[in-house]
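A single structure is presented below for examination.
Every protein chain except one is present and positioned as in the full complex.
== chain A ==
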Amino acid sequence: MAVSLREYRARIKSTESMKKITRAMELIAASRIIKAQQRAQQAAPYARELTRAVSAVATFSNVDHPLTREEENPKRAAVLVITSDRGLAGAYSSSVLKEAERLAGRLRDEGKEIDWFLAGRKSEAYFKFRERPFVESWTGFSDQPTYDKAAEIGKALIEAFLADSAEQQGEEARYEDVDEVHIVYTRFRSMLVQEPTAVRLLPLEVVEGEEPPEEDELLPLYEFEPSASQVLDGLLPQYVQSRIFYSLLQAAASELAARQKAMKAATDNADELIKKLTRIANQARQAGITQEISEIVGGVNALADAQAAAND
């Protein structure tokens, strides 16, 4: 009995230190969410102004740009999957991957082949473990994405999307040409709800004009410098990058929220486990004491019986 008592005590101790770790991770995640939300808010003006500029060009000139051109017969699609770098965030990464698989199934049904682009170590590991090919991966920034990383990813995706026109101009493309680009990320709705979402990034759908002008109203004549098409050339890649940055920021906030929730559940579980183990340990200790007492009493009785027999 004494041995198992020691075992129980050791288990209680290790559960306690585990609880300390999960509690710390919960608190860290909680404090980082606030920062992640702030970053998302700070990035909003840029996205807003860019959208405004893009819709201005779209409304006041004739948009025809390779990035907005729909392929007649799309054969290949690129999918960017945004997961976390580290685990201990509950089902966060696996639900993104599930959503990605769902999207992949849909795209395959439409007769498209899929090129995978991965962000986050978890998705990379998922593909490597299954020995499935992917085109490129970026890791090491999932909880604090920077704009430069988003720009890097954006450039790669745009390059893949425009690979066919680059080839026509005799340039060698780094990637195989794709006709569509999709992103799968987790949208941060609230601290409690984060949903994995799949959106199509390219070809871009430009939403025209925030307030559609009246029929008889004179349109403000925009001056484009150097020209509308060159401005668009500059704007659209930025727009794509800022959309990716937005997705990365949303994913980061979701990851931290998922981690906080998972770690809170782990801490609560540890609490319960400690309670249960303490009860069992107490029982074992009590059983040990009871046994010792009965052994002593038994021994004393035996001695008394022996003495009485000798005296007789």
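Going forward, a contact is a pair of C-beta atoms (placed from the backbone, for glycine too) under 8 Å apart; a residue touches a chain by one contact, two chains touch by 3 or more; residues count from 1.
The rule we apply is simple: contacts and distances are computed from a predicted model.
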UniProt protein name for the omitted subunit, picking from "histidine kinase", "Spore germination protein KB", "Tripartite-type tricarboxylate transporter, receptor component TctC" or "ATP synthase epsilon chain"? "ATP synthase epsilon chain"
Which listed residue (A:Ser165, A:Gln230, A:Asn282 or A:Asn301) would be found touching the missing chain in the intact complex? A:Gln230
Please give every residue of chain A in contact with the chain that is not shown. 39, 42-43, 45-46, 49-50, 52-53, 56-57, 60, 146-147, 150-151, 218, 220-226, 230-231, 234-235, 238, 241-242, 245
